[in-house]
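Below you will find the structure I want to go over with you.
The other protein chains are all here in position, but one chain of the complex has been omitted.
Chain IDs A and B follow the sequence of writing; residue 1 opens each chain.
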């Protein structure tokens, strides 16, 4: 018999004569304590994310590239990985060209194998969009895709994420159900709630363990 | 890596190791401070007791519901994962699991493996198995990396290097990596970051565990703070996830309360920095992510625990570590005293099914049954009840059929007779009263040494008169009426 057959066989024998338990999921328990007035969502997300060393800025959906340039210049960063194929990538590119920024804009436009060394050691920052945010836990939701691949929000030491204020949900359950995630998930879904960190030595919190040392969130409100 | 980690020998000498740990002031201080802090963090993460209790109950119901149809769920999971392009493997033993992992690595001619934190891979002693076959398997969780570098095993399932302080880590990095000594935790972490970043980039295969496997969508969910889990599951061309068969949950929505319970119970965090949901290998139009994703489903004694409805509750466990954080025994002796992969209360109830109760015969007794573990368990495993049950299995006649692997290891004809005598004393009132009479009248003859009791206590001396005597006299005087 195969391992599979043996395992399933033993489990079935142990359950002989029993009935599966009914589904007792109670959505109130994961929604009711985590509801906010629409006006409070940003504040909640902001305070939770700031508590774990995330830099949060609120800006208008038409002037954020200016802030990005300022943030990069303040840190003396020389390059930024972004997605020129996306709307926000184009907006950024346009602004950077128009204002003759010295920061080099890089694109993730080839398989990782072709530029792994470069990505791991030379890219200083990245900018990605998000699918939305979660007020309850201070979380960004990322669905990486061809233009903003999985490593883009992980490998560069500084990650700048754009979050539309209108896409901030109360809690994960609401977001998951309203968007019917169960019907089909992409290769990878990420919930990101701050920069990479560890408390593995003496429980002392240190940021920048393996992922970004800095997470900067730009909350975009309609212009 | 030049040295390989010695395989931990499961010697049944808990007491000896406990004695050593108790004598190590630094170790005790490290654990006390760490556990106090983790307890406070958990308490702060659940400010509303009603909310907490409702959620724990829901967690219990979700896990029980999943276990009540586990074989069907595993088949559904396999089907969905396969549809998503993830290859599913089954292993009854750790040998089989290691073989499967090795075969996958061999097929890619891989020589470097980087591993995200996985307790199941610890169970498998995968690092050793692969090292013996010329494959480097490097831990990438900071704590795991530290213990691996020092040829140790984790002492806590969430905080593997909690037994060490910064000075000890500094010395280790100095000795093994030639780094300048520093007790600045940030600097120490940056040393780890630099060293491991190259490894993530170069690795042929990434190995990870799984926190929850969702049958409905064919999704593997991993929680972490460092990013090493994302690195291990994204950067190398192959990702192998290893997990126990009990980690499957029916629906995607089930992970909402379970993740909340897990991260709040473990670390007091509302959520971990990263929650990573993987539902397939790289698609043709995608630019990164592994080309192959495998899942190894491991039994290793779990079907044995499952066979007994009471013990089955052990499989509710979501590996948060709260039981050890709140355990007064664990706090004092630390994780290594248990001599097994899973320390603390959960280790005591899960290891017998993996290794056999005869390999850990002292573990069920190494508890005052204070109940702190059961009180905080996010999925409401009745840990004290299961410890008590294991004590019964421990003293069963070894000639009789055993319900738990390795049962009967503590069987003692002498002890059985002592308890028979105790039973007689306590079921025959005349005998009991004679005993009281003798013990109180001859109290001066009470022994000055009473076995292990007098190691920590003065010798117990019975009172001059028993309560039986005093009460009879008092109630007689009062004619049984209220005074």
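Convention: a residue touches a chain if its C-beta (ideal position, glycine included) is under 8 Å from a C-beta of that chain, and two chains touch if they have at least 3 such contacts.
One rule holds in what follows: contacts and distances are computed from a predicted model.
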| item | value |
| --- | --- |
| Which of "Cytochrome C oxidase subunit IV family protein", "PepSY domain-containing protein", "Cell division protein" or "Oxidoreductase" matches, in UniProt, the chain that is not displayed | "Oxidoreductase" |
| Omitted-chain contact residue, chosen from A:1, A:16, A:37 or A:98 | A:16 |
| Touching residues on chain B - with respect to the absent chain | 15, 18-19, 22, 53, 57-58, 60-61, 64-65, 67-68, 309-310, 312-313, 328-329, 332-333, 362, 364-372, 374-375, 380, 382, 385, 388, 390-395, 410, 416, 419-420, 422-423, 425-427, 429, 432-433, 436, 439-440, 451-458, 460, 462-472, 474-475, 478, 480-483 |
| Positions on chain A where the hidden chain makes contact | 14-19, 21-22, 24, 26 |
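In the analysis below, only the chains that are shown with their structure count from here on.
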| item | value |
| --- | --- |
| Whole-Å separation of chain centres (CA-atom averages), chain A against chain B | 31 |
| Residues of chain B touching chain A in the complex | 30, 33-34, 37-38, 48, 51, 54-55, 58, 61-62, 64-65, 68-72, 74-75, 90-92, 96, 140-143, 146, 159-162, 164-166, 169, 185-186, 188-190, 192-193, 196-198, 200-201, 216-217, 219, 225-228, 230-231, 234-235, 237, 245, 250-254, 256-257, 260, 267, 270-283, 285-289, 297, 299, 303, 306-307, 312 |
| Complex contacts: residues of chain A adjacent to chain B | 2-4, 6-8, 10-15, 18-27, 29-30, 33, 48, 52, 108-113, 116-117, 120, 136-139, 145-146, 149-151, 154, 171-173, 176-177, 181-182, 184-204, 206, 208-212 |
